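Here the complex is missing a single protein chain, while all its other protein chains stay put.
Per-chain residue numbering starts at 1, and chain names A, B and C are given in the order in which the chains are listed.
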């Protein structure tokens, strides 16, 4: 599973992209975020308030209960501010 | 009084601008148009249907009952089609 | 502070250059909206070969100034630009450019729409189109009168 971080999630985590194999009980995006918090203090800080985090799976916006597959590309980021 | 014609009024009348001194009983724009019809068959044809004619006095749109002064600049034209 | 540019001219204009000129001297404008009117090659069923735009020099400029000044009263604009051409034009030629600049896009969009809608029924221009059947003066479109009238209700 490829996990991408953007904007302040990237700067807090200190990394733009990770190749990960979460355990089988990590079934959806919310569970993945909980699991990621254990990887480092940076992950824990970036994912402390999930109401401020948005996600995309395979480049489509999804809600946190979106079910994950092993080869998904998962992105985490704050609300977007383009234009 | 300066009288200007635009678009098909100009082509029917065959002239873009006339310097005229209408008689004292020509008090408003409608009366001026009636009086102009007597000047030539072109004028009569151009001003035959006043519902198709618009007017401006001193470069402001006016209705046909607008009262005229001797040194007014009066323009006659069809509904505008710019832009 | 508002930059106001109004020009009535026979020559073509460069949209990029004109927009750049509008935003000279200020970094407060976050949004520029522009409308470009082009000569189409069809009108109804007829193929248009060319077009001639006649106008009323003096009154045209005055009416454009009035329109822009109304827009500047109604919306917080940082700049407003109107260029309208006259004379001989061919399909694809630019006829008119309206550009409005504001801090935010709402005002810029609304003001641009207002200026072009209002211009279409208040600036003294007349179009003559030339097709294979000959030349004829274009009639005013009902939709243009309605579009202008909409702004009177507010």
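Here is the rule we use: a contact is a pair of C-beta atoms (placed from the backbone, for glycine too) under 8 Å apart; a residue touches a chain by one contact, two chains touch by 3 or more.
Keep in mind that what you see is a predicted model, and the values were worked out from it rather than measured.
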Interface partners of the hidden chain - shown chains only, full complex considered: A, C
Contacting the left-out chain in the complete assembly, out of C:6, C:19, C:62 or C:148: C:19
Touch criterion as defined above, residue of A:20, A:67 or A:80 at the omitted chain: A:80
Absent-chain contact - pick from C:8, C:39 or C:138: C:39
Touching residues on chain C - with respect to the absent chain: 14-17, 19, 23, 27-42, 91-92, 103, 105-106, 108-109, 112-113, 116, 143, 147
Residues belonging to chain A that touch the chain removed from view: 4, 6-8, 10, 56, 59, 61, 75, 77-83
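As a working rule, only the chains that are shown with their structure count from here on.
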CA centroid of chain B to CA centroid of chain C, Å: 27
Distance between the centres, which are taken as Cα means, of chain B and chain A, whole angstrom: 74
Residues of chain C whose C-beta touches two or more other chains: none
Per-residue overlap in chain A, given as positions that touch at least 2 other chains: none
